[in-house]
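The complex appears here minus one protein chain, its other protein chains still in place.
Letters are used for the chains, namely A, B and C, taken in the order the chains are written, and counting of residues starts over at 1 for each.
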Amino acid sequence: MTALRNILIRLSTTAVTLFGVAVIVFVVIRVVPGNPIAMMLPPGATDDDIARLEALYGFDKSIFQQFLIWGAGVLQGDFGTSISLRQPVADLVLGRLPATLELSIVALVMAMLLGGALALMGTLYRDTTTEAAVDVTAGMALSIPDFLWGLVLILLFGVLWPIFSISGRVSPSLDFDFATNFYLFEALLRLRFDVVGHLLSHSFMPALALAIPLAAIIAQLLKQSLKETMHLDYVTLARTKGYSEQHVITREALPNAVLPTLTLIGVQFTFLIGGTVIIERLFSYEGLGNMAIDAVINRDLPLIQGIVILFALLFTVINLLVDMLYVVLNPRLRHA
Amino acid sequence: MMYEIRDLRLSFPDLAHKPLLGAAPRVEVLKGISFDLPKGTVLGIVGGSGSGKSTLGRAMLRLLKPDAGSIRFDGTDITHMDEDALRGMRRRFQMIFQDPMSSLNPRRRVGGLIAGPMRLHRMDNVDARVKEALDMVGLPQSFAARYPHELSGGQRQRVGIARAIALRPDFILADEIVSGLDVSSQAQVLNFLGELVRDLGLTLAFISHDLSVIRRLCTRVLVLHQGEIVEEADTAQLFDAPRADYTRELLSAIPLPDPHQRWV
Amino acid sequence: MSAYLSIRNLTVRLKNGPVILRSVSLEVAAGQVHGLVGESGAGKSMIGKTLLGTLPRAMEITAGEIWLDGTELLSQSPADRRRRIGATAALIPQDPLTALNPSKRIGPQITRRLVDILGWTAADADARARELLDEVQIPQISRVMRSYPHELSGGMRQRILIASAFAAEPKLIIADEPTTALDVTVQKQILRLIRNMQHRHGTALLFVTHDLGVVSKICDTLSVLYAGKVVEEARMQRFFMRPIHPYSQALLAATPSYLDPEGSLMPVPANVIDAVEEEVRFHDIRAGTR
Partner (left out) sequence: MRDARAEVKRPIGLRLWLSGGWIALLALAAIFAPLIAPHDPLAQDLFLGRMPPFWMDGAEPGYWLGTDSLGRDVLSRIIHGAQIAMIVALVAGTITCVIGASLGLMAGYYRGWADRVISRLVDIWMAFPPVLFAILLIAVLGPGLMSIIIAIIVIDWTRFARVIRAEALTQGAMDYVASAQVAGRTRFSTMLAEILPNVLPTVVALLTLEMGIAVIVEAILSFVNLSISTDSPTWGGMIAEGRTSVHQAWWVLVFPLVALFLTVLSFSQLGEGLKDRFDPVLR
């Protein structure tokens, strides 16, 4: 009852948020000084040519009218046509989305494994130098953003000890016909583990760069809430019942300590996806973010709009899912 | 009369049961409380958890706004008075809080904690008054330079008391101020609070769950149960001949430090 | 009367820091209730923690023996000790609100350990849990066993914890301020319940509390602690009628009673504190810990 109500409230605020994002992008982009149409045409184009193209893309109307036209199109699934790539925005964006999603999910999994392992290690060896080492590692990893980690990784595993590929999503030499743009999942489903390995060797470094700061946050928060939970009476009680330390941590403390970390992972995962923009650029990875930067440089207004709205939608959906997961995992909310 | 309280009602929204649209249902915490508090009385307000005793206290100081009923303080109706108008009167009714760790701003020194309210009310000789207040609660003057976290629980509670009495209020509300203390600190705080009340002619409302403590200090007692007054009586009468069933239950449940009490 | 639990000269200190327990010795006979009384910081909870092996890691045991049912515990490996404690002793914790795992249903919280640690069958454990919940007067047992902790009142949860503590018929139960968080009316019911259960099952009970009133209602014998040192050990009746140590006398004088409104409520006098501090110092010098 309460859970359902919260989800409904979230859905309505999500709509408001998306509308706000659309308005801001629309207004911000349209005060760009450079004329995007002029950039598309060859040098000797006449004013007439420019006017004709402006009419074609609707730039001769007021911002408000443009917004109405664009909005009406969006409601029918039409995000307009890219100026620089001359293809429907929806096709372009959806074509690139799988690459970014796969990268983000690989990074998320890495972050959870790394962060979880660090947190458990710090808890198991609490009040020792091991815990202090975990704290220092996490503190340093956290204060360095993904962009710098990406560069460090390029130097380490691309130059110094070149075992991973530093650019692209696949090598041109790969001989494999993908039916979808979800390369990694497709290869997994088709049980082509050689291809999975190839893909992972390409996404390993960008994913790790994205994962390190998040892993540090997870390690810190999970360890903190584990330590707090370890002081609660039910954990003490479990110990006195004769269970081993490992059992007490993983079976009694962890399920409850995970909850606060989980909500945090939701927000942090959206930050991670936001980070793909620059990381994809850094590793020449053909995803949404890389396309977004090109779109901004080319002043490709419809494409920018489409990408930003898609990111916003992705973020709000993730937060919604995390909230629902939280309700499912927390018995206190489930029956309230 | 220090306080005249009539049919006081107060409720909180129950956010756990709020429907999607519209206001949350309200949980009544005070269900029509009426009593008079004459000047010079030391009133004990006793009740179990959830009886509404702290809510009543905070409503008397207008930290909470009642839904209905009226509160008259020294003849003035303060039920719906706005915060600006109240501010001028606030010096006259003060409060000592249950948890001094939370009620003393951790970033102020003891001296500043006591002086702050006096400066707000533009009192003169603030430094001298701080020293006097520390003397009254039996703390050395050097404590003015300390932070709350450098004090023990009993010492912190005395700072809370010093802060309240330094303003020379007419009325003080003490909300469970000894429940977090060891018996020895508790005895100390109770003893000198009793002396202060006598010396300064204070009117005091003392909220507690512990009837033994109430009997030490109070001249009159209100017994609260689930938001209603179940008994109001002079202290001796309440303990010698309790009228309400709940009072009797409460009295018989207190474990006295006496092996001969018939109990278990 | 043979001592079921016997603690001898137990000394615990903060690693590189102050001493927490100073050569504490005490005995609890089978079927008896022994009270551990003291003000905050006296170390009374630490004794239970040492016994159960849940001492904070910053603390270490520097000397002493703990004999439980004829076996010395501190010379055993931590794992052996844990197993031994798990099989013979149980804890009733202080705060019923945090003592049940919020993400698990009540039933498994009582039965899991019987199955996991003691090797019972699931059916036996279930039957045992029902039997005990009935004994602690829980209504609608099936429904309660399917509930989550947050769906039950504080009093109910404390009853469940008591039932759980008695589930494996332990020979020793340690109750760490089990009623401090409860209203007096509920406290009375819970104390009565603990006393009845203890009596019926013949369990030795170590009862930690700061409340002399509670001690006089439930204990057969008691130890008074100050600064980690036992200053007086006595039978309950004798203690309340003729406390010997000045600190005990002062503590009794500071405890208010509504029957005695005019009697002087005496804070523990400074000279008593000084005298006890002197004793503590003397003890430390003798023990070479200062």
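Keep in mind that, in the parts below, a residue touches a chain if its C-beta (ideal position, glycine included) is under 8 Å from a C-beta of that chain, and two chains touch if they have at least 3 such contacts.
The structure presented is a predicted model; accordingly, all values stated were derived computationally and were not measured.
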item	value
In the full complex, displayed partners of the excluded chain	A, B
Of A:Gly58, A:Gly71, A:Gly139 or A:Gly168, the residue in touch with the unshown chain	A:Gly139
Contacting the left-out chain in the complete assembly, out of A:Leu114, A:Met205, A:Ile273 or A:Val327	A:Ile273
Contact with the hidden chain (one of A:Leu11, A:Leu148, A:Ile163 or A:Leu189)	A:Leu148
Full-complex contact with the absent chain, from B:Arg9, B:Lys31, B:Arg72 or B:Arg90	B:Arg90
Touch residues of chain B, complete complex, unshown partner	58, 61, 63, 83, 86-88, 90-91, 93-95, 97-99, 102-108, 116-117, 120-121, 146-147, 149-152, 163, 167
Residues of chain A in contact with the chain not shown	13, 16-18, 20-21, 24-25, 28-29, 31-33, 139-140, 142-145, 147-148, 151-152, 154-155, 158-159, 267, 270-271, 273-278, 281-282, 289, 292-293, 296-297, 299, 304, 307-308, 311-312, 315-316
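Keep in mind that, in the parts below, only the chains that are shown with their structure count from here on.
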item	value
Of all other chains, the one whose Cα centre sits farthest from chain C	A
Which of B-C and A-C has more C-beta pairs touching across its chains	B-C
Distance from chain C to chain A - Cα centre to Cα centre, in angstrom	51
Cα-centroid distance, chain B relative to chain C, in whole angstrom	33
Junction residues of chain B, two or more chains touched	none
List of chain C residues in touch with chain B within their complex	39-40, 183-185, 187-188, 191-192, 195, 210-218, 236-237, 240-241, 250-252, 254-259, 261, 265-268
Residues of chain B defined as touching chain C within the complex	48-49, 153, 182-188, 190-191, 209-216, 235-236, 239, 249-259, 261, 263-264
List of chain A residues in touch with chain C within their complex	126-127, 232-234, 236-244, 252, 255-256, 329-332, 335
